[in-house]
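The chains shown are only part of the set, and none of them has been moved.
Residue numbering begins at 1 within each chain, and the chains themselves are lettered A, B and C in the order written.
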């Protein structure tokens, strides 16, 4: 198990997002549901996934990045963390 | 089936994202995988979900919005579509 | 003057963002101001600029897009509008 990850919280959230996606998958075939509602559910799942990324990034910061700065190559550690933040903050 | 949705494309993409999430769920417990790699997979799934939203929004525009403007209440149609774009473009 | 733009509102907002940027430009040299505060001002200006984009996109939808659908080439109009939404929703 990863030390730096809040694994239980992450598993719970990912399972929930998979549930949201299965619900969206069914909504797509249901012609009584307006498109706007399907889109709102997609946005909600996207935000939930962004939050999962945030939890991972923070766990990484609080464990691996602190550790790398205190006991490893500080420069390389922050260089790589800066890249991770950059990817996290964009929709590529 | 919804006229305005490319249902097959959407089902295929959603299934793929669910597959990505199941892979991420396993990666979280695997201590040989660096956090950055998990985060990259989360970002990839988030971008894929954004694209699903885009496909829905475009289908809605090309069918429901055109139809609403040509044969319904044009003002109300664009008012609601503007709201949908707003939600789509933010991580709330 | 563009019919489709709320020009007064837009001029006012753009002037305000330029004011925010001039303030940020001064903050950068002031060592009594924490980085986090500078960053918060940058984020505020970025959000304000996103809102300017939203006002333009909505004006375009309510005038040019409705007009194009009712009296022009509906397909080409929505094709181009879909592209505009796509750019608007990303940080490229």
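Throughout what follows, a residue touches a chain if its C-beta (ideal position, glycine included) is under 8 Å from a C-beta of that chain, and two chains touch if they have at least 3 such contacts.
As the structure is a computational prediction, the values presented were derived from the model and not from experiment.
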Homomeric assembly size (copies in this file), of which only 3 appear in place: 4
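The definition used in the following text is that only the chains that are shown with their structure count from here on.
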Centre distance in Å when subunit A and subunit B are each reduced to the mean of their C-alpha atoms: 15
Centroid distance [mean C-alpha coordinates] between subunit C and subunit A, Å: 27
Geometric centre distance via CA averages, subunit C-subunit B, whole Å: 23
Of all residues in subunit C, the ones touching two or more other chains: 89
Touching residues on subunit C, where the partner in the complex is subunit B: 50, 54, 57-58, 61-62, 65-66, 69-70, 74-75, 78, 81-82, 85-86, 88-89
Complex contacts: residues of subunit A adjacent to subunit C: 89-91
Touching residues (chain side subunit B, partner subunit A) in the complex: 1-5, 7, 10-11, 14-15, 17-18, 21-22, 24-25, 28-31, 35-36, 38-40, 42-43, 45-47, 49-50, 52-53, 56-57, 59-60, 64, 80, 83-84, 87-88, 91-92
